[in-house]
Each structure stands twice: as structure tokens, then as C-alpha cells.
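Handing you a structure now.
Only a portion of the chains appears, each positioned as in the full assembly.
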Amino acid sequence: MCIAIPAEVLEIKDGNIAVVDYGDLKQEVRIDLVDVEVGEYVLVHVGFAIQKLSRDEALQTLQVFKEVYEAMEE
Amino acid sequence: MKVNMMHGAGGAVFAELLGQTLTRYKNNNAGGIGLESLDDGAVIPFEDKNIVFTTDSHVVRPLFFPGGDIGRISVCGTANDLAMMGGRPVALSCAMIIEEGFDIEVLEKIVSSMDEALGECGASIVTGDTKVLEKGAIDGIVINTAGIGIVEKPVRDSGLLVGDVIIVSGTIGDHGLAVMTAREGFDLGEQIMSDVAPVWGLVEKAMNAGEIHAMKDPTRGGFSNAINEMAEKSGVQVRIEEEALPIRQNVRSASELLGINPLDVANEGKVVMGVRAEDAESVLSAIRSHKYGKDAAIIGRVVEGKSVVMETSIGGERFIEAPVGDPVPRVC
Amino acid sequence: MSGGKEIKKALEDIVDRDYTFMHICGTHEAAIAKSGLRSILPKGLKIVMGPGCPVCITPQGEIDAALELAEKDCIIATYGDLMRVPGTKGSLDSSGKDVRVVQGIHKAVEIAKETDREVVFISVGFETTAPTVAATLLTNPPDNFSILCSHRFVPPAMKFLLEQGEAQLDGFMLPGHVCVVTGYEMYEQFKVPQVVAGFEPEDILLGLYMLVKQSKEGRGEVENAYPRAVCREGNKKAMEMLYQVFEPCDVEWRGFPVIPDSGLKLKPEFEKYDALKKFGVEIKHVEKHSACICDKVLRGIAEPADCKLFGKACTPRKPVGPCMVSHEGACKIWALYNQKKL
């Protein structure tokens, strides 16, 4: 029930609607639940953006792993 | 017991209905390959050649979708089944069942689309039938085509040999996701295009380039269903490399969005082949030289055993199973 | 996403005894099955599924209510997931009624705006989904629109499981997309190892690594392996909207008893959108099939294969229990991906 997929915000329209791109696939989604700007990334669930995604490299899985792993080595 | 939707979606449930009811004809073979084989078509020896014979009814909705329409599918679906037996498509029949009130202009568009596809195939519609049913007795239109082809040495779907290489002639999932996203309610419009096309040209090139042991078109039930049927009928295991599967980016995106496995949906212009390993590269380049084969890829190999195993990109393994029922878009 | 190799290696190094962790998200189960992840886990490390699929835990009585609304000639709008879930007398799919698959509640409202008929949206889902419903009801849908409200909250169910204490669990993998919305502060009440994880195979491997590590170190706290999407406070705007429209209520889960405060009901000012009230439909409790051990599967104390009915009377085609129904159901996923031993 919780499929959510990342998408880039391409355009913001009236009425809490944004056009996003999932990867060569565009769709209008509702952005009632988030405050986003064009160029930002969001997670989309049942046609609604439910959160902004951080683009910070440090937050990628491998980075997190390295931090956790190094913390262990210490 | 009642027929249910899963009986119509290919796969295991359908096979059961087939096995227990629909193939129980004593008169099921005219001398060559008959109904008992459940291959893409039948083969009837005639003089010193073989007639290939096949049929399919086409019920696709919407009638017109990005990249094609019910007319183009009706011709390609049957011509491709002939090609899957190694047969050159020669003649098709066309039986339409039409609902009262159906728009004649739409019918004209369907007919001209069929005609265009026929031209591409090099085949003709030589005989036909039309039934009109009262409003409500059928939903719009259904088109059945049967086809006759000619082949010297038929190719089966059951001919995989250990050591063979599995080739797919292009990207997977395009048709199924094009049709699904074109339906109302997802607002995805015409972004994904169906692959519906006649493959005989491509198949002919491939057959000239090397030894093809088995062929099947991954239509209803998708690649998952086709490859499982091939493996099971051939008594072998097929191992597929997840990372080698050619899937378009927008098909991949749509499949995540809709919770649909792209391997489980229909393709209408693709071939899955088992090819002698030595010939794999030459067959691959022959296919790639055809306009409908540009994205062809080697995606797996045949080993001893049974089932179809996916070697996942994380280094894991799982089975690829024929889907149960038609995939429904979902959010979990 | 890359890095799977390193994490896998580290996981192999760190696992020194048997560990069993539970995830409580069907999407986790689907990702695990799809990537064949269990086939590469170090010996001794086990990940089992909890009550994480809203389809699995929706009681049969609620499906029956949806069918009853369909019988009353309402247009039923639903996620595709619910189409084939069997009620007492068949499923929405086979009802022959006007049932339409929509991507979300806003599409159901669009249908209502274009018809004079009544439109009922079957509103299931966890914390991830509920805010989308709240946001939509706050935009004043038309009078011919209502919802069958079947939402569930995860933490109360986790609490129930922990209090039962049957499952020999070493910790929990927390549902990433639920936590996107709620954050994970509310899980800090549970003094067991917990890690919020994402849905790529690497995310799940990392989550498992962090769980083993925490376990080994004797800690019992909440860590976040999915920081690109999840933060401690979650999506505050979404949560505020949620509580503007809903309030918690006690509710039954399929395979479970009534769990206090684990459901959501519409606040009085939104009751006009309550399909049950509008059409005088009641949700009846339906007794479960006796031999189905779904409740145990959902509580992590049994695997699907432990069920006598599994693969025999109960198959994906003819599901007996809820876990065989959903795409995310443990039994269905086992039947499709694990039944034949690799």
C-alpha cells in the first residue's frame, strides 16, 4: 500500500498541481502535502507528493552505510 | 464450476481450463502438429511442404492506443504466431463481431489499419465473416483472425536445448503498459507506445543467420508466461539475467508507478528465441539489422533442470512465474 | 543505487548467530521477493513479515460493506489492490457492478464531479495514504462523494505485537514510506532495535546490517537508514491535515482482535463524507476460516509454509486467508516467489 516513487518537479500549476517526471514519464500530481519548487525531487504516492527528497549525496545509502560501518570500526 | 477472468489471462489457471476442457478433442490433429501441442500454431503436412495454421481473437481496449489499434493487432497477432512456427504468413481470415450502434467510421479506420499491417506482412485477408449483435450483447467490437502460412521446417516453442542462448528481439512490456496507461484515470496519455508490429521479416533474417531451436511471442501473460511455457515444454531450466533485460525507461517508470511487473504484460511485436550458442552473435546482429529488432539482446541461457530463474542485479535468485490473472494497477 | 556488494560483505562479517527481524511493510516484502534478497542473506539471518499490508489486514466485513455499497448502485472507486479481495460473496472485480480502479482519491472526486450518481471511494491505507484523503476532503468534494473509511495506524499494532511477545524477534525494520509521513519519534517508545529502511535491495541490506549491529551492541533505539526521504519529525504539514480531518478509533484488523486507537474515523464536521452513515451500511464481523494461520503469520510466529492450507486449499487463485490475497501478502509472495525450493 505504500508504493512511492521519486520524481522531479518540472512545473507547478494552479490548484496544488505539479507536473513531475518519473524518468521519461510525466504526470500531474497533487502537491497539497508539500511545499516544493521546480527542480526539486518529491516522493509520489497515490498521485500525491508526500515528501520532498533530499538530493544531498551524503544521504545516499552507500554514504549512510559507510558512516555506520566506520562508526563500528572505531 | 464457472469460468473466471483468470481463465482468460494465460498462465497456470488458463492452462488448467485448457487441459481439462478446451483441448479435449479426440479430433485434434491433421497429421502434423495439432492442438495437443498448444504451440503458437498448428502444422499440417501438405505435398512436400507444411501449412501453418493459427487463430486469435482480439479484444484489446481501448480500440485505439498509442502506437496501434485493434486492427493492427488483429493482423500482427496472427501473422506473428505463424512466424513463431517459422511460417511465412500468406493468407488471413477476418471475422468481426460488432455491437449494434458501432460507428462505421471507426470500422473504416480499423479496416484501413489492418490493410496497412497486411501490406507490411506480405499477407492478405482472403475470407471473412461479420456478425452484428444487439446493443449490450458485446462490448464494441471483437476481431478474430486465423492465418495460413507456409514453412519447410517448423520451429517449435518446445525446442530449447541445454546450452542454448535466450534472445529477446527488443524491449519488454511496451504494449501492455501502453494500453494500460492509455486507459482513463491515470492521465499518462500517449507517452508509452505499443510495440505492435509484424515480426516475420525479423524472424526470417534470424533463421537465415543461425540455428533457432525454439520461438515464442510473449503476448498474453507477457515474457514471464512465454519463457515458462518454453522451459516447461522443453524440459529445461532457463536462467535470465535481470540486468540484461531490455526495458525502456518510461516503461520502467510506469511499471513502478502502477505496481505492474513489465515481464507480466503483453508484447505484440517481440520474439523470444532459443538459439544455438555458436550462432547467438550472428543471429543477434541479424535481428538488430531489422527495424523492429534494434534493441534485441541476449538475456539468458538454458541449463539442465526446470523452471525459470531470475538472477537479480543484487546477486540474488528468484523464480520468474507465469502471472496469475491479468495484472491490475495497484498502489502497494 | 550501488554499494550492495560492500553492504552484503559487511553483513556476512557481522552476523555471528541467528537473528530474526520483522518488517511491517508489504512494499518491503515485495522488494525482498523481487530481488531474491533472502537468497543472499548470511546463514542465520531471517527477515519475516508483520501486519504490513493494508489489504491483508482489512477485515472481510469491510469488503462486504464495499460490495453492499456497489449493490446500492453507487459507483465504487478503489485502488486496484482491492479488486480481487474476496468478501463473503465474491469480490469487487466479479460483482458485475460499476467498480472503477483509480490511482488515488482525487481521481474518485473527479468522477463524482462528472456524474449525478453517488461515488464511494474505498479508503484503505496506512499513515502514508491517509493524508492524501485528508487533503482531498479539505477541498470540499461534491455532495455525491463519500468514502468507506478503513485506514489503519502502524504503531498501535506494533505495540500489540510486542505485548503479545510470542515472536522471537530481535528487532523491527520500520516502514520507510509510513515514516516519510509520520517521522519515527513515536517508535522511540518501543525499547527494541528498530531501523527505518528504504526499498531498494541495498536499502534493505543496510537496514538489516544496522539492526544486527544495534542488536549486537545491546541497544534498543530507532535508527534511520533512509535519510534521503525520512526525518525524525516526518511531514508535519501532512500530519496536521490528517488530524484536521480524522481522529483515532479502536478497530479490528483482519487476523487480529480490535486494537485500541489503531484506526481512523472522520471527525464530526466531515461525517457527511462517511459512506457507512450516508447509506446506512454496517460493518459486520466475519469469523475467519478455522485452519488459516494468517494471524500467526502476521504476528511473525509462523511462516506461510507452516499453514496446512498453503499451496493446497489456499493458493493465489483461490485465497483462503488475507495473506494470500494481497500482492504484498506474505503467503501470496511466498507462493509466487518461494514455493519451489531454489
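Labels A, B and C are assigned to the chains in the order they are written; within every chain, residues are numbered from 1.
The rule we apply is simple: a residue touches a chain if its C-beta (ideal position, glycine included) is under 8 Å from a C-beta of that chain, and two chains touch if they have at least 3 such contacts.
Source: prediction; values computed, not measured.
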Per-label copy numbers for the whole complex, where each distinct chain appears once: A x2, B x2, C x2
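Here is the rule we go by: only the chains that are shown with their structure count from here on.
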Contact-richer chain pair [B-C vs A-B]: B-C
Chain A-chain C separation of Cα centroids, rounded to whole Å: 21
Chain centre separation in whole Å, for chain B relative to chain A (CA means): 37
Multi-partner residues of chain A (at least 2 other chains): 1-3, 45-46
Where chain B touches two or more other chains, by residue: 186, 259, 330-332
Sites on chain A touched by chain C in the complex: 1-4, 30, 32-35, 43, 45-48, 50-51, 53-54, 56, 59-62, 64-65, 68-69, 72
Contacting residues of chain B [partner chain A, same complex]: 186-188, 191-192, 248-250, 252-254, 256-257, 259, 330-332
Sites on chain A touched by chain B in the complex: 1-3, 5, 22-28, 44-46
